[in-house]
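One structure coming up, written as structure tokens, with questions to follow.
The complex appears here without one of its protein chains, the remainder shown in place.
Then we have chain A:
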Amino acid sequence: MKMKKQRKLPTPDNIIGNFAGRPVRVILVVLSMILILFPLYWLLTSSFKVKAEYLANPPVLFPSSLTLDSYESVFGKDQLFNNFLNTMIVAAVSTIISVLLGSMAAYSVARGKIGKRARKYFGLWFMIQKMYPAIATAIPVYLVMRTLHLIDTRTALIIMNTSFNLPLVIWLMMGFFEQLPYELEESAMLDGCGFTKRFFYIIFPITKPGIIASGILAFIGAWNEFLFAVILSVNKSKTLPVVIAGFITDRGLEWGPMAVTAVITLVPVLLIVWAAQKNFVQGLAMGAVKG
């Protein structure tokens, strides 16, 4: 990241990109596109196939007719709308909480006056928190939620998703805050602007790309979260990933409706990510390049 600040020179495009000659580059790109797009083509067409075709042997590469049968059957029963709403509410609420609290914590660790040692230990804590396996707390969380009668509620899922997303947001936002020039805060300080005001009126608005990136990452994480969704939900609070997994465990091979649910799960996040692609990619890179 440091390098970015140096003067902009011609991108190393041609030197690196054509490392093995142009034809190899073209082949690599085309091949990777096919390998990525074909399964997605298969998913999409399966969702529009009639039952005889999605269960056909040999499989039908180009469906003879497209139908909304699977979509109707999925939306008709199974409370799919409720599942969608669960996923949306859980993802949205946990994202808002974790972005707000997480960026505050990140700012405090990156620029706050908490002392060198506290800075180091908090950094380490959030880092380890981000790494540790969710399964480690699955059973205690299940027991506690059972005692609190929170099993099968959205609240339980919101709490747990926020817990996973906080370290992620903190980690990412710390990278963004550390890049800010100190002069910015100094001048605000000279104007008598306190820590809290500085954060909300100056820092928060200018780190918007970081906020968007970490918000999207948190949203996707919560949207796709499966382990706790499956442990903590029985029926009412089932999210879309749990429904998808259910197609395999409960109902045998209903590929059509399964594909429909997967498409419905994918489309909203895909639209969000494409809409903010630049910020999202920057955020992804930040997490690893900066770390």
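In the analysis below, a contact is a pair of C-beta atoms (placed from the backbone, for glycine too) under 8 Å apart; a residue touches a chain by one contact, two chains touch by 3 or more; residues count from 1.
Convention: contacts and distances are computed from a predicted model.
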Protein name (UniProt record) of the chain left out of view, among "Sugar ABC transporter permease", "Sarcosine oxidase subunit alpha family protein", "Putative aldehyde dehydrogenase DhaS" or "ATP synthase F1 subunit delta": "Sugar ABC transporter permease"
Which of A:L80, A:V93 or A:V109 contacts the chain that the document leaves out: A:V109
Sole residue of A:L80, A:V93 or A:I159 that reaches the chain not shown, by the stated touch rule: A:I159
Sole residue of A:L68, A:L85, A:I128 or A:I206 that reaches the chain not shown, by the stated touch rule: A:I128
Residues of chain A in contact with the chain not shown: 1, 3-4, 6, 9-13, 15-17, 19-20, 24-25, 28-29, 32-33, 35-37, 39-40, 42-43, 46, 54-59, 61, 101-102, 104-105, 107-109, 112-114, 119-120, 122-123, 125, 127-129, 131-144, 159-160, 162-163, 166-167, 170, 174, 178, 182, 185-186, 189, 194-196, 199, 220, 223-224, 226-227, 231, 240-242, 244-245, 247-248, 253, 255, 258-259, 261-262, 265-266, 269-270, 273-274, 277, 280-282, 284-285, 287-291
